[in-house]
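Have a look at this one before I ask anything.
A single protein chain has been omitted from the complex, and every remaining protein chain is retained in its original position.
Presenting subunit A:
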Amino acid sequence: MQKFYLPLFLLALVVLEGVALDFIPNISVLDDLLVIPHWLLVFLVMVAVFYDQENTYFSIVNAILFGLLIDVVYTSVIGVYMFVYALTIYLIHGLSKLLHTNYFVVLLMTIIAVGIADIGIYFIYFFIGTMDIFWEEYMMTRLIPTILANILFFLICYPIVKRKLVKWSIVQFDRKK
(Lines give C-alpha, C1' and ligand atoms only; values in the text may rest on other atoms or scores of the structure.)
Protein backbone atom coordinates (compact mmCIF):
# COMPACT_ATOMS: atom_id res chain seq x y z
CA MET A 1 0.00 0.00 0.00
CA GLN A 2 2.88 2.34 0.85
CA LYS A 3 3.99 2.06 -2.75
CA PHE A 4 0.87 3.79 -4.07
CA TYR A 5 0.97 6.82 -1.78
CA LEU A 6 3.43 8.74 -3.91
CA PRO A 7 1.66 8.37 -7.29
CA LEU A 8 -1.72 9.06 -5.66
CA PHE A 9 -0.35 12.23 -4.10
CA LEU A 10 1.02 13.34 -7.46
CA LEU A 11 -2.27 12.61 -9.21
CA ALA A 12 -4.09 14.65 -6.56
CA LEU A 13 -1.75 17.57 -7.26
CA VAL A 14 -2.43 17.38 -11.00
CA VAL A 15 -6.16 17.45 -10.32
CA LEU A 16 -5.83 20.31 -7.83
CA GLU A 17 -3.87 22.42 -10.31
CA GLY A 18 -7.06 22.52 -12.37
CA VAL A 19 -8.97 24.35 -9.65
CA ALA A 20 -5.97 26.32 -8.39
CA LEU A 21 -7.00 29.46 -10.26
CA ASP A 22 -10.26 29.57 -8.31
CA PHE A 23 -8.28 30.34 -5.19
CA ILE A 24 -6.69 33.47 -6.58
CA PRO A 25 -8.68 36.45 -5.32
CA ASN A 26 -10.42 38.53 -7.96
CA ILE A 27 -8.50 41.79 -7.51
CA SER A 28 -7.88 44.16 -10.37
CA VAL A 29 -4.18 44.50 -9.49
CA LEU A 30 -3.70 40.82 -10.28
CA ASP A 31 -5.64 41.01 -13.52
CA ASP A 32 -2.67 41.46 -15.82
CA LEU A 33 -0.47 38.93 -14.05
CA LEU A 34 -0.34 35.28 -15.00
CA VAL A 35 0.24 32.79 -12.24
CA ILE A 36 1.02 29.24 -13.29
CA PRO A 37 0.78 26.69 -10.48
CA HIS A 38 3.78 24.34 -10.79
CA TRP A 39 2.74 22.40 -7.70
CA LEU A 40 3.67 19.07 -9.21
CA LEU A 41 7.18 20.34 -9.90
CA VAL A 42 7.60 21.78 -6.40
CA PHE A 43 6.56 18.45 -4.92
CA LEU A 44 8.84 16.52 -7.26
CA VAL A 45 11.77 18.66 -6.13
CA MET A 46 11.09 17.50 -2.59
CA VAL A 47 10.78 13.91 -3.81
CA ALA A 48 14.16 14.23 -5.53
CA VAL A 49 15.75 15.59 -2.37
CA PHE A 50 14.12 13.55 0.39
CA TYR A 51 12.89 10.35 -1.23
CA ASP A 52 15.39 9.37 -3.90
CA GLN A 53 18.68 7.70 -3.10
CA GLU A 54 21.76 8.61 -5.08
CA ASN A 55 21.23 5.86 -7.61
CA THR A 56 17.43 5.74 -7.83
CA TYR A 57 15.40 7.88 -10.17
CA PHE A 58 11.80 7.75 -8.89
CA SER A 59 11.45 11.52 -9.14
CA ILE A 60 12.50 11.61 -12.79
CA VAL A 61 10.25 8.72 -13.82
CA ASN A 62 7.34 10.41 -12.06
CA ALA A 63 8.23 13.74 -13.66
CA ILE A 64 7.97 12.12 -17.09
CA LEU A 65 4.68 10.31 -16.37
CA PHE A 66 2.84 13.14 -14.64
CA GLY A 67 4.33 15.81 -16.90
CA LEU A 68 2.81 13.89 -19.79
CA LEU A 69 -0.50 13.78 -17.91
CA ILE A 70 -0.48 17.57 -17.52
CA ASP A 71 0.31 17.93 -21.22
CA VAL A 72 -2.58 15.74 -22.28
CA VAL A 73 -5.16 17.07 -19.85
CA TYR A 74 -4.40 20.78 -19.68
CA THR A 75 -2.66 21.84 -22.89
CA SER A 76 -3.09 21.22 -26.57
CA VAL A 77 0.59 20.53 -27.22
CA ILE A 78 1.87 17.21 -25.90
CA GLY A 79 5.41 16.73 -24.67
CA VAL A 80 6.40 20.18 -23.44
CA TYR A 81 5.77 19.74 -19.72
CA MET A 82 7.03 16.18 -19.86
CA PHE A 83 10.39 17.16 -21.33
CA VAL A 84 10.87 20.31 -19.27
CA TYR A 85 9.85 18.74 -15.95
CA ALA A 86 12.03 15.69 -16.53
CA LEU A 87 15.06 17.80 -17.43
CA THR A 88 14.56 20.13 -14.46
CA ILE A 89 14.14 17.30 -11.97
CA TYR A 90 17.22 15.63 -13.43
CA LEU A 91 19.23 18.77 -12.73
CA ILE A 92 17.81 19.02 -9.20
CA HIS A 93 18.57 15.34 -8.62
CA GLY A 94 22.17 15.99 -9.61
CA LEU A 95 22.32 19.14 -7.53
CA SER A 96 20.96 17.46 -4.40
CA LYS A 97 23.94 15.10 -4.41
CA LEU A 98 26.33 18.03 -4.20
CA LEU A 99 24.58 20.15 -1.60
CA HIS A 100 23.80 19.54 2.01
CA THR A 101 20.03 19.41 2.41
CA ASN A 102 18.43 21.90 4.72
CA TYR A 103 15.41 24.18 4.55
CA PHE A 104 17.04 27.04 2.67
CA VAL A 105 18.84 24.84 0.18
CA VAL A 106 15.56 23.13 -0.73
CA LEU A 107 13.87 26.52 -1.00
CA LEU A 108 16.62 27.69 -3.32
CA MET A 109 16.30 24.51 -5.40
CA THR A 110 12.55 25.08 -5.69
CA ILE A 111 13.09 28.62 -6.95
CA ILE A 112 15.69 27.41 -9.46
CA ALA A 113 13.47 24.55 -10.61
CA VAL A 114 10.36 26.67 -11.11
CA GLY A 115 12.42 29.32 -12.87
CA ILE A 116 14.14 26.90 -15.25
CA ALA A 117 10.92 25.00 -15.98
CA ASP A 118 8.82 28.06 -16.71
CA ILE A 119 11.49 29.66 -18.89
CA GLY A 120 11.88 26.37 -20.75
CA ILE A 121 8.13 26.15 -21.29
CA TYR A 122 8.08 29.77 -22.46
CA PHE A 123 10.82 29.18 -25.04
CA ILE A 124 9.25 26.02 -26.45
CA TYR A 125 5.81 27.63 -26.68
CA PHE A 126 7.37 30.74 -28.17
CA PHE A 127 9.04 28.74 -30.96
CA ILE A 128 5.87 26.77 -31.68
CA GLY A 129 3.89 30.00 -31.74
CA THR A 130 1.27 29.29 -29.07
CA MET A 131 2.63 32.10 -26.93
CA ASP A 132 3.47 35.37 -28.65
CA ILE A 133 4.56 37.70 -25.86
CA PHE A 134 8.13 38.89 -25.73
CA TRP A 135 10.79 38.25 -23.14
CA GLU A 136 10.52 41.45 -21.07
CA GLU A 137 6.77 41.23 -20.84
CA TYR A 138 6.95 37.53 -20.06
CA MET A 139 9.34 38.17 -17.21
CA MET A 140 7.22 40.85 -15.60
CA THR A 141 3.76 39.39 -16.08
CA ARG A 142 4.40 35.69 -15.78
CA LEU A 143 7.81 34.56 -14.51
CA ILE A 144 8.06 36.59 -11.32
CA PRO A 145 4.43 36.10 -10.13
CA THR A 146 4.70 32.40 -10.93
CA ILE A 147 7.87 31.95 -8.89
CA LEU A 148 6.40 33.90 -5.95
CA ALA A 149 3.16 31.91 -5.97
CA ASN A 150 5.03 28.62 -6.07
CA ILE A 151 7.28 29.68 -3.19
CA LEU A 152 4.07 30.20 -1.23
CA PHE A 153 2.97 26.68 -2.07
CA PHE A 154 6.39 25.39 -1.02
CA LEU A 155 6.18 27.15 2.35
CA ILE A 156 2.79 25.56 3.03
CA CYS A 157 3.70 22.15 1.68
CA TYR A 158 7.20 21.66 3.11
CA PRO A 159 6.43 21.05 6.81
CA ILE A 160 3.60 18.63 5.97
CA VAL A 161 5.33 16.65 3.30
CA LYS A 162 8.95 16.41 4.39
CA ARG A 163 8.53 13.90 7.20
CA LYS A 164 6.16 11.76 5.14
CA LEU A 165 8.64 11.55 2.27
CA VAL A 166 11.52 10.59 4.52
CA LYS A 167 9.34 7.91 6.13
CA TRP A 168 8.21 6.49 2.79
CA SER A 169 11.79 6.53 1.57
CA ILE A 170 12.98 4.49 4.54
CA VAL A 171 10.18 1.97 4.07
CA GLN A 172 10.78 1.71 0.34
CA PHE A 173 14.52 1.27 0.35
CA ASP A 174 14.87 -0.82 3.49
CA ARG A 175 12.57 -3.40 2.04
CA LYS A 176 14.70 -3.64 -1.06
CA LYS A 177 17.82 -4.31 0.93
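Following the convention adopted for this analysis, a contact is a pair of C-beta atoms (placed from the backbone, for glycine too) under 8 Å apart; a residue touches a chain by one contact, two chains touch by 3 or more; residues count from 1.
Note that in this section contacts and distances are computed from a predicted model.
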item	value
Chain excluded from display, named as in UniProt, from "ABC transporter permease", "Cell shape-determining protein MreC", "Ferritin" or "TIGR03083 family protein"	"Cell shape-determining protein MreC"
Of A:Tyr74, A:Tyr103, A:Trp135 or A:Phe173, the residue in touch with the unshown chain	A:Tyr74
Absent chain, residues of subunit A that touch it	11-12, 14-23, 26, 34-37, 69-83, 86-87, 121, 124-125, 128, 130-131, 133, 142
